[in-house]
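Every protein chain of the complex appears in place save one, which is left out.
Our next item is subunit A:
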């Protein structure tokens, strides 16, 4: 494993053999500041009396989502992030991707890590066709690239085969499964240096699930490192060779998949 290579990496000759790190997370903290939460904010009078009494900002609640996490990911590793709901997995992923700046600590990366997913850029009022182009552009493709990828994406989604003409209808008319198919097809059209996958992406019927799993394997093969957040221990076992167990914003365990997953399943 990469760790052993690093341990004796002091001699210059051996540095060549040392596996290169792709992501270095150095003591990262993340604090969300939530406005409008907490007690006493309910009515206008209580809010006013608080201002008059100069009580300090009870309306702001701080949520310490990630508390001092450090780890190093090496080229070729597929790392699973597991833990209960609210343990900071998705937040940590967003920090590594550079989308959410850490409150304290630093994250160093080789290339630009990106989350797999374009849901946020898509608009339900627009047709499937327009959403494909918009999604591609949002992921950073050029106009020409988006045009050339269009057919590929439409074909992969298999929507036209199911119901012809569907791509020229607004996405709000799609069933949830059809929408999920299209979103995955767009998201998976781009390759990434550091690929980050948050939760179950492969949705849809059995046939589409198989196809999307195959596509994720392809993407993984092309990526330098892969991070996967999932509650499905099966997909963690299938995909990852290393697992980080987060609990309440800190790392509880970090090691080979079998050991950590076994402990996790026993522990909860």
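Some points to look at:
The definition used in the following text is that a residue touches a chain if its C-beta (ideal position, glycine included) is under 8 Å from a C-beta of that chain, and two chains touch if they have at least 3 such contacts; residues count from 1.
In the analysis below, contacts and distances are computed from a predicted model.
For the chain that does not appear here, its UniProt entry gives the protein name "Transport permease protein", which is one of "Transport permease protein", "Ferredoxin oxidoreductase", "Cation/acetate symporter" or "Glycine reductase". Touching the chain that is not shown, out of A:70, A:151 or A:191: A:70 (per the contact rule at the top). The residue touching the chain not shown here, chosen from A:137, A:162 or A:233, is A:137. Summarising the interface, subunit A meets the missing chain with residues 3, 6-10, 20-27, 32-33, 35, 70-72, 94-101, 106-110, 112-115, 117-121, 123, 125-126, 130, 133-134, 137-140, 142-143, 146, 170, 242, 245, 247, 251-256, 259-260, 263-264, 266-268.
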